[in-house]
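Quick one: structure below, then a few questions.
Note that one protein chain is taken out, while the other chains of the complex remain in position.
Right, chain A next:
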Amino acid sequence: MTTIFSTAAVAGDNVYSLVIKDHRFQPSELTVPAGKKIKLSVENQDPTAEEFESHDLNREKVIAGNSTATIFVGPLAPGRYRFFGEFNEKTAQGVIVAQ
């Protein structure tokens, strides 16, 4: 059963924070270890909703204004994974670097 249902706990040092402010991601480049499951904690400080989207990571999640969302990604192969805010694609751009 443990192979089917993942253990929800991710070690504390695998939690990474992103902040959305003024329709931008901070930091815009995030370095994470390859081969490990990562917990992304995305805090949207703008009053408007944003959608965290990444074709490279195969993730998509709406984050309401002034709220925080949790997104699990990985384990990732080494490489660069682009992500963006779909509602403000011009400014909200970022990349996750797995190494």
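Simple rule for what comes next: contacts are C-beta pairs under 8 Å (C-beta built on N, C-alpha and C of every residue); 3 or more make two chains touch, one makes a residue touch a chain; residues count from 1.
One rule holds for everything that comes next: contacts and distances are computed from a predicted model.
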| item | value |
| --- | --- |
| Listed names "Transketolase", "Beta-ketoacyl synthase", "(Fe-S)-binding protein" or "Iron permease FTR1", with the criterion being the UniProt name of the chain not displayed | "Iron permease FTR1" |
| Sites on chain A contacted by the missing partner chain, in the whole complex | 3-6, 8, 10, 23, 37, 39, 41, 47-51, 55-56, 58-59, 61-65, 67-72, 75, 86-89 |
